[in-house]
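Below is the structure I would like to discuss, written out as structure tokens.
The complex appears here minus one protein chain, its other protein chains still in place.
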Amino acid sequence: MLQTLSNHFTACLLICCPDRPGIVAGVSQFLYQLGANILDASQHSTDPQEGLFFMRMEFRLSHDNRHTLENAFETQVAIPLQMEWRIDYSDQRKRMAILVSAYDHCLMELLWRWKNEELAVDIPLVISNHSKLETACTSLDIPFHYLPVVPDQKEAQETAIIQLLQDHQIDFAVLARYMQILSPRFVGLFPQRIINIHHSFLPAFAGARPYQHAYTRGVKLIGATAHYVTNELDEGPIIEQDVARVSHKHAVDDLVLLGRDIERQVLTRAVIAHIENRIILHGNKTIVF
Amino acid sequence: MLQTLSNHFTACLLICCPDRPGIVAGVSQFLYQLGANILDASQHSTDPQEGLFFMRMEFRLSHDNRHTLENAFETQVAIPLQMEWRIDYSDQRKRMAILVSAYDHCLMELLWRWKNEELAVDIPLVISNHSKLETACTSLDIPFHYLPVVPDQKEAQETAIIQLLQDHQIDFAVLARYMQILSPRFVGLFPQRIINIHHSFLPAFAGARPYQHAYTRGVKLIGATAHYVTNELDEGPIIEQDVARVSHKHAVDDLVLLGRDIERQVLTRAVIAHIENRIILHGNKTIVF
Amino acid sequence: MLQTLSNHFTACLLICCPDRPGIVAGVSQFLYQLGANILDASQHSTDPQEGLFFMRMEFRLSHDNRHTLENAFETQVAIPLQMEWRIDYSDQRKRMAILVSAYDHCLMELLWRWKNEELAVDIPLVISNHSKLETACTSLDIPFHYLPVVPDQKEAQETAIIQLLQDHQIDFAVLARYMQILSPRFVGLFPQRIINIHHSFLPAFAGARPYQHAYTRGVKLIGATAHYVTNELDEGPIIEQDVARVSHKHAVDDLVLLGRDIERQVLTRAVIAHIENRIILHGNKTIVF
Partner (left out) sequence: MLQTLSNHFTACLLICCPDRPGIVAGVSQFLYQLGANILDASQHSTDPQEGLFFMRMEFRLSHDNRHTLENAFETQVAIPLQMEWRIDYSDQRKRMAILVSAYDHCLMELLWRWKNEELAVDIPLVISNHSKLETACTSLDIPFHYLPVVPDQKEAQETAIIQLLQDHQIDFAVLARYMQILSPRFVGLFPQRIINIHHSFLPAFAGARPYQHAYTRGVKLIGATAHYVTNELDEGPIIEQDVARVSHKHAVDDLVLLGRDIERQVLTRAVIAHIENRIILHGNKTIVF
């Protein structure tokens, strides 16, 4: 899609503001005057009672105009239109940490896609409360940090994780079947920056052992849900969900196996949407452009 | 699939018994000696702790052997193997009642398929607490009974419905978006004989207004569930479920529209499974062969 | 989504032009100056070699500005940017004809949705080469024209249909399982204005008897395809497709039954996309916003 012009880069602008005439005109006029070419645009208006407008614009610009971009946008567009906004640059790769316990399927899926250049991120580290998946990471030259959860020392373990994430200037973390509940302190430090994969079709079967509960209830579809982590367990904004068909023939172990495949796909799609700056939070919901 | 032999008929045998060697041999040997040809067979064994065996066998038999079939089976096979069993004959069409309120989509889907001979049932009557859908039924020569719910007289209305179902020797009833909760008395008279369509992916969003709740929670898939009605509201054995993808662009009204299509499909598939004797109850779960 | 302002209306603008900076700015600036509020916008750029830009913008405007809209847009925006463009108004309902043979499922689906106000069109007439579905139409007060295909008079039959479509000022026609091949003369009169439903997953099983061919080939999914009709049989631009899972258990008749459900859904989605002006042709392909 992009012309390869050596002194050009692409950027992605996300905005939220009160709905009114002139927003698209204001933003696109501003970009045009800077010489930007809009590559993709999506927008969403909430109902008139709420009256909010959301937009994602991806554009290409020459480096010459980059340093003035943000200040000028704030002054000329964002303040007059009462916008909240954010801009991301394609040449600043996000830094993603992965937290994992003993199940490897979500981790392996992410690492395999990253190695095949399907995930445009850096992965400075993987953190686990088990040592089992160390080789899987180090064989790809990704540092692996083993931080076991010792009785009465869970807080210290969490503090160590936070320190690692901050030291490595992590942009966001993925809980790839990390089987520990994060404290409010942890969550509060990374708002809309922790993605979890829950192994059920939320809000059904929130909490522990969802496949066991799905089996007991006799549902005909099982699912997985990727969501941002908040302090309400399994209640954070949903990014992506999917399901697979099951029947009376599936024992709990079969549901677990089948569920792995859904978890892998759903988590991957959510992570890609996050990396590509396609997600805007709106209350406890997501707009995924 | 079936040869049309004028003095032959097909039957469907459903059994449940303790799992042990010799069940398939016992049943198939019995049918062979009667001259039956097995057309289709499915079986399911639960885990060894529970140790139950379920089977559905569809077979073709000459009428000459029909009158002795059930007694002989009871004596020679069912008692020795401690079976619960049931047999249905393809030439005895089931009698299906439909209960509906004001939404017509599930009713119309069932009636259209019935008219096109996709549902091998008789429909002796449709009952509604609204008069709105009368013509839709009577234009197909299906009697329509308007039984409004009057304050303080809900019990009398229900008694009238029960009387109609019994007078018409109904085999099973379908709640095609019938927006009244049935009393335990009603439910108790028709065990595993009332099919409801719930407009959510149960157990998520049980109760009223599921599309509103789905919208508020921001799920990325909405669903519908067909289940047998029990005295636990929305907790009966699930027969069939399906989902459709939604996004932030869907307002509640859009979810309602989209949901209609899933409801129609899910209810149809559940009704066909019931008509074809493919469903065995196992506790609060279904085995759908 | 729309505020109900009595002297306002909504319009939908579709454009195609060479890709270059300033297009979104130009169009949105123009609309802003007219007082329009953009309700929804989608865009697509082809690869740089081809270098084309496509956009759909839905906006609300007061009637006061309506009469000047098109002339001003042509002069100020379309000519400078070398645009092909089209504008549709929500208060000018499209006029849809349905052509059908003897299968009723696609017709009934469209009529049922139309009656439930899911299709924002007028249906001035249904035309058929069989008389079978007359009552289905006339009971909804839709005029039904029976034009049988008589040997050696197919051309006259077609002429009569064309005359009816022109007399009734039809905007587009839907072939809802109309089993006659239209002549180039017919097709040429209604470019991108005839939608057909083909009962296979094109390009697989083009031509006649696709379910028989799918059965013989032993595919594990069957499908349906809605496309615009061109003079290359079953080769027109695809609008929508879907599939359903099948197995060795499905005889040809089962595929036909199952296929009906896919045909209904696929055709409905294609018709709605056409009505809502979401489709732009690009060579022999569609952009469906």
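Annotations
Lettered A, B and C in written order, each chain numbered from 1.
By our rule, a contact is a pair of C-beta atoms (placed from the backbone, for glycine too) under 8 Å apart; a residue touches a chain by one contact, two chains touch by 3 or more.
Only a predicted model underlies this, so the values are computations on that prediction, with no experimental measurement involved.
Annotation: of B:I38, B:L189, B:A206 or B:A251, B:I38 touches the absent chain (contact as defined above).
From the options B:Q29, B:Q163 or B:Q212, the residue with contact to the chain not on display is B:Q29. Considering the complete assembly, chain C touches the hidden chain via residues 44, 47, 201-205, 217-221, 223, 237-243, 247-249, 251, 282, 284-288.
Although one chain is not displayed, its contacts with chain B can still be listed: residues 1-3, 19-26, 28-29, 31-32, 35-43, 45, 47-48. Residues of chain A that touch the chain left out of view are 1, 104-105, 108, 112, 116, 118, 139, 251, 257, 261, 265.
Keep in mind that, in the parts below, only the chains that are shown with their structure count from here on.
With centres defined as mean CA coordinates, chain C is found 37 Å away from chain B. In this assembly, the C-alpha centroid of chain A lies 42 Å from the C-alpha centroid of chain B. Each of the following residues of chain C touches two or more other chains: 1.
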